[in-house]
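The next block holds one structure in the form of structure tokens; read it before the comments.
Only one protein chain is missing; all other protein chains are in place.
This part shows chain A:
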Amino acid sequence: MVGHVARCVGQLAVALLGIVTVAFFLMRAIPGDPALYMLGDFATTEALAALRARLGLDLPVWQQYGVFLLRAVQGDLGTSVVTGEPALREILASVPPSAALAVAGMAIAVVFGVPLGIIAAVRQGSAVDVGVMLLALGGISFPVFWVGIVAILTFSHALGLFPALGATSEPGFWKGLHHLALPALVLGLSVAAYIARLTRSAMLEVLGQDHIRVARAMGVPERRIVWKLALRNALIPVLAVIGVTFAWSLGNAILVEAVFSRPGLGSTILKAILARDYQLVQAGVLVLAAAVVLLNTALDLLYATIDPRLRQR
């Protein structure tokens, strides 16, 4: 167990280093100058040079990278050139609304996706199966920003059920949930579609296995066979995909936040990219990457509780 955790931490470090390195060089590869952005088009050459020197942008890129890494391992991700606040604090401040959206979206995806996939598998070839799979195809094919706009037009504009804005400054849990519902649904349904398809194929495979035939021959009720004996087997590949789709839905969350004018990591990072706020972008990417890697590590540990064959390694 200790070895397993140590290995996970090691993998986490390697993954984060790789991601942050790519983000670092990508930001510097795209054209644009943060000093120019801050001081404006009419800044003097001297002022620009002075600011660049203060920000460390006059050093060769590989030296900037070295300095960045050295500070990063000490927990210092630099300060935002736009606001002057520590970049990490700025990013962490915009995590809660994004986390709420992502968690609610994933919850919706699992709550809808898994049962729909099971029902489709049990009634393979029936109208229910075809319906669920068509819906799932739609959910995968339509981009979230389009679904988001359609959802606003339908549920906010026409039916008036949910607010068009995905966030509110008013306090109160239920108020916040009411605003969160529509964006979470839009984000969740695309993932739900994917999970439903995967659950269906995993269930079909498991239901054809020998041990299910044995359970049937022993008179175990079909309901127990499907929802207990087969489901636990089918959940193993589904869990693996939840880890992957989480990263994918973080990307979608940025789009959903934009459609619903919701604050969060998406808008913060988008603004930072446009302003060439290198430090803020790096901190943002690091936090997103850490979230994805940590979730996948947690899922790895969860597999072992579901699949006993993984435990002894």
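Here, a residue touches a chain if its C-beta (ideal position, glycine included) is under 8 Å from a C-beta of that chain, and two chains touch if they have at least 3 such contacts; residues count from 1.
Rule of thumb we're sticking to: contacts and distances are computed from a predicted model.
The subunit not displayed here is recorded in UniProt as "Oligopeptide transport system ATP-binding protein", chosen from "Tetratricopeptide repeat protein", "Oligopeptide transport system ATP-binding protein", "Heme exporter protein D" or "Iron ABC transporter".
Contact with the chain not shown here comes from a single listed residue; of A:229, A:269 or A:286, that residue is A:229. Between the chain not shown and the residues A:72, A:106 or A:215, the one that touches is A:215.
For chain A, the residues in touch with the chain missing from this view are 209-222, 224, 228-229, 232-233, 236, 306-309.
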